[in-house]
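Here the complex is missing a single protein chain, while all its other protein chains stay put.
Going in written order, the chains are labelled A, B and C, and every chain counts its residues from 1.
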């Protein structure tokens, strides 16, 4: 789980994640993918609290294309695989897939925008962040 | 639903509220009770955004004693009954009950603290707020 | 809000919906869109509980392409607009948009699959459901 372009985060499914259909509620996979992006940022020493306080920027989801291939259930142990695909001037693109052993449950492309944390307008990814990501 | 000491808010149960046990996930009733307190504040013309921006105070849950008597399920229509019990110098106490028709599902006593929105320390309930609540 | 191909559901934003970035957490818009699809089904007299119990089918999200255009905040009142785009043999496609007055915040295309509620495999949309939807 070092700071690399491919990153894996294990996730355990609890009751809070499921719904009365007996499977994981579809919106909750987005939470798992965000936990993975947060841990990936942490793994490359990017602290989102400092980013907001000092640089006044936040990363937010701008677009997501997500395919639900198979459902997860209570007690399942999943693996969220995160791959950095592209770094633009004000956006970052990830491919994220969620697996249960060798079965792919979720396949998503996630566009992240860098925004001003007060005005909520797109801004450039801070240089040091961009360099850190490009050098992975 | 006027600005009175007793206030009722209808809540519909969606898939997001349930878990794989087939019933509403226990933490979600706390959300329903907060929606009801928020709507009660709105009904007596208290705007929590202005309260934070201008008076730098927030209301937060300080203690809750909650009894789960019967479970709710997908598609149920519930009624959250909220009763103002006590207004102290820096706290407000509510009794909140959740009903499905004449069955009581939830019975709770909720202690709300008034805190400074930056330092997160207890402060006095602003006078105008206290007066508004006492005059109900 | 009658049983038509275009359906609007108002949504109020509570604290539960927001995150510490000061805006609505991105996964929560998926909940709002599902509430709207559920209310749309209810408006055309389709009861998802009976559907599961009697026909052993459930509707689940199969794919979603969602664009986040502007953020919503605490206390906002939004409108979820839902439009039935296509009814296939085992899938239904919706266009869903979320507005705050005349600003579009969310623009999504949602593919719903009809699945067996025990085996979680795709099955045909029950005829009566399909006819009801096609006759709107």
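Throughout what follows, a contact is a pair of C-beta atoms (placed from the backbone, for glycine too) under 8 Å apart; a residue touches a chain by one contact, two chains touch by 3 or more.
Only a predicted model underlies this, so the values are computations on that prediction, with no experimental measurement involved.
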Query - Residue in contact with the excluded chain [from B:64, B:79, B:93 or B:123] - result: B:64
Query - Residue ranges of subunit B at the interface with the undisplayed chain - result: 21-23, 26-28, 30-31, 34, 52, 58, 60-68, 70-71, 117, 120
Query raised in the report: For subunit C, which residues reach the chain that was dropped from this view?
Result: 15-16, 18-23, 25, 27, 73-74
Report summary line: Where subunit A meets the chain that is not shown, the residues are 12, 14-16, 31, 34-35, 38, 47-49, 74-75
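Definition applied: only the chains that are shown with their structure count from here on.
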Query raised in the report: Over half shared or under half: which fits the residue numbers at the contact of copies subunit A and subunit C, same or different?
Result: same
Report summary line: The C-alpha superposition of subunit B onto subunit C, two copies of one sequence, needs a rotation in degrees (nearest 5) of 180
**Report entry** Between subunit A and subunit B, centroid-to-centroid distance (C-alpha), Å
**Finding:** 33
Requested in this report: Could you tell me the distance, in whole angstrom, between the mean C-alpha positions of subunit B and subunit C?
Outcome: 28
**Report entry** Geometric centre distance via CA averages, subunit C-subunit A, whole Å
**Finding:** 24
Query raised in the report: Residues of subunit B that touch two or more other chains: which are they?
Result: 15-16, 74
